[in-house]
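Of the protein chains in this complex, all but one are displayed in their positions.
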Amino acid sequence: MRSITTRAMIALVLGGVLTLGAFIGAFFWAGVPDFGFVRTAGQVDSVRYKGPFEQAIDEARYLANYAGYTVEVEADGESVRGELVSADAESVEIATGSGNVTIDAADFEAATVFGSEYGRPDWGQKIFYFHVPVAEISFVVFAFAAFYAIRFLMTRNRDYDTKNRVSMEVTLVFVGLTMATGILWTKAAWGVWWDWEPRLTTYFILTLLVIAYFVLRNSVEDEERRAVYGAVFSILAFIDVPISFFITRLIPSNHPVIEGGGLEGPMLISFILGQIGMIALGYAIYQLRMGEVQLQERIEQAKTLLER
Amino acid sequence: MNPTLKEVYSLVLTQWPLVAGAYALLWAGMVLYVGMALKRLNGLGKQLEVLEAAVARRQAAE
Amino acid sequence: MTEEHQHTLALEVRDLTRAFGVRKALDGVSLELPVGAFLSIFGPNGAGKTTLVKVLTTLLNPSSGSARVLGRDVVSDAVDLRTHIGLISHNPLLYPDLTAEENLLFFADMYGVEQPHVRVSELLEAVELDHRKLDLTRTFSRGMLQRLSIARALLHRPEVIFLDEPYSGLDPHAMDILDGLIAQIRDSHTFVMISHDLDKGLELCSHALILAKGRVVLYEPREAIDDAAFRQTYRSTVGMGVS
Partner (left out) sequence: MASASGRQLRAMLRKDIVMELRTKEMIMSMGLYSLLTMVVYFVALSQAGSNFDPRDIAAGLLWLAFIFTSMLGLNRSLVHEKDQGCLEALLLSPVDRPVIFFAKAGGNLIFLLAVEALTLPVFGFLFLQGTHLDWGSIALLPLILIVGSIGMAGVGTLLATMSVNTSGKDFVLAMLFIPLMYPLLLGAVTATGGAIVGGAQGVSVFWTGMGWVVGYDVIMLLASYGLYEFIVGA
């Protein structure tokens, strides 16, 4: 008994240190990737400056978005360079060194816009270092639960039922944490708290299934029947795991998919740190709960011994 | 402020507290769960000690 | 299964245990019962009586040990064994929305009884229900249901009949009829009966078994039993009940 809790505590400390390390690595060491670009007329800041850009424009009205930018307009065989004042489907007005010039849209031939390009920092990506490991572990622990369920049905050994139940409990914890972190990220990245998007939907179903497992167990009186029903249902429910995992690859989805080789250096190290840490935490919680269940069993035994 | 910088920083400002909040939530959840589990474990340990002492007394008496 | 066993031993239970975790419904039960005997099983609630019968009728598998009924193993020969045993429970095990005849014909189909119509009318006559055979069993009294239940259990001509508290909930008249029916088939069948009623159980039995906490407290043929001592033993086990 003691050995289980000792193992759990070691795993707990290890997991805590590693996930904390992953957090520090993610926020203070790994770079912030860019989430698209913003463009501006002049250079305003050097922090996320990506360099100058040139944009070719072939119709006068498309210049409308670039008021304040430096433009070079070709019209009637001539070239005018200056700061764009305004542009619409009729005319283009440019401020040059020698006063404002208005060009009729009919004479417009081509234009080039000059300005600076900035990377938009994608802070939301930081969720990746802990949300993904948590979600992965929830799948893995569920797989263990299903495995123990099969073992239980094969052997009818109550220990496997206990392992199945505790695995499902750990799954519930990780599913809950995945949901919580995921919802916050959804708000950060998509501007909404929830979206009925394939991955989110299937994961939501998974959450319901895990909750249903406990509802089922709690409403069965007989101990062995409860164990059998729990095992059968966790096997059936496990079918949702591969669906949830692969659905972003099958159906067009907004949810980001990890593609191989996308990570390097500090990012990769932080990510792997987070994964190992989360595995350790999952193991720790599992062992902790197992220790608790075994203690309970010993108490039951001692009680029956005393009542004899 | 320059509109571009405003956009750049607005993204930084809205995203980053949410993401850090998510991490804080994760840790709070973990700590809470583990704390509760440890507390229960402790309580059970005490109960077991009492019971085992009773069993030992019973056996000594026999 | 061996021929010789089939004709001498109805039950052959070796070290039978049915456990889930630390809780043991049956804990090392061993007994032998010759063909043609009448075994009464006594014991307090939660003693494992029903579990024992469920294992012997192949409804539950043993956790360890073995049990043979008529020489057939309850696990490996289960399907074959089921055609040789019948169960009369305190639950009628009949469909209330079928008529008496339809109920019997349905179970005759399940067992593959030959000439089902002949067999069914024969049995309905035997339990004196032929005049009600077209009525839904929903409308039957407790006693009539129990009689029909006996007919259902006898459909496939079982050799061993299990009775799970067959007298519970019966009025005296229905009890008499049940007694008469059992007396009729007493000689040609082996019986295993769970009973709470000591008098009734002792009156009918050729062997008596007392179970408590899943263990055999006493197992003796009727002749060897001293009634007063038996009652004393039985009473002492009631205190050991879980309930």
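Order as written gives the chain letters A, B and C; numbering starts at 1 within each chain.
Just so it is clear, contacts are C-beta pairs under 8 Å (C-beta built on N, C-alpha and C of every residue); 3 or more make two chains touch, one makes a residue touch a chain.
Just so it is clear, the structure is predicted and the values come from calculations on it, not from any experiment.
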Quick one: which shown chains sit in contact with the chain that's not drawn? A, C
Could you tell which one of A:110, A:243 or A:306 touches the chain left off the display? A:243
Going by the contact rule already stated, which one of C:15, C:32, C:73 or C:102 would touch the omitted chain in the full complex? C:102
Tell me which of C:40, C:57 or C:195 is the one touching the absent chain. C:57
Please identify, in ascending order, the residues of subunit A that touch the omitted chain? 153, 201-202, 205, 208-209, 211-212, 215-216, 219-221, 224-225, 228-229, 231-233, 235-237, 239-240, 243
Missing-partner contacts on subunit C, residue numbers: 57-61, 79-80, 82-83, 85, 87, 89, 91-98, 102, 106-107, 109-112, 136, 152
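As a working rule, only the chains that are shown with their structure count from here on.
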Subunit A-subunit C separation of Cα centroids, rounded to whole Å: 61
Separation of subunit A from subunit B, taking each centre as the mean of its C-alpha atoms, in whole Å: 22
CA centroids of subunit B and subunit C: separation to the nearest Å works out as 55
Can you tell me which positions in subunit B touch subunit A when the two form their complex? 2-5, 7-8, 11-12, 14-16, 18-23, 25-26, 29-30, 33-34, 37-38, 40-41, 44-45, 47-48, 51-52, 54-55, 58
Given the complex with subunit C, which residues does subunit A contribute to the contact? 156, 158, 223-224, 227, 297, 300-301, 304
Residue ranges of subunit A in contact with subunit B within the complex: 5, 12, 23, 27, 35, 38-40, 44-45, 48, 118, 120-124, 126-127, 130-131, 134, 173, 176-177, 180-181, 184-185, 187-189, 281, 284-285, 288-289, 291-292, 295-296, 298-299, 302-303, 305-306
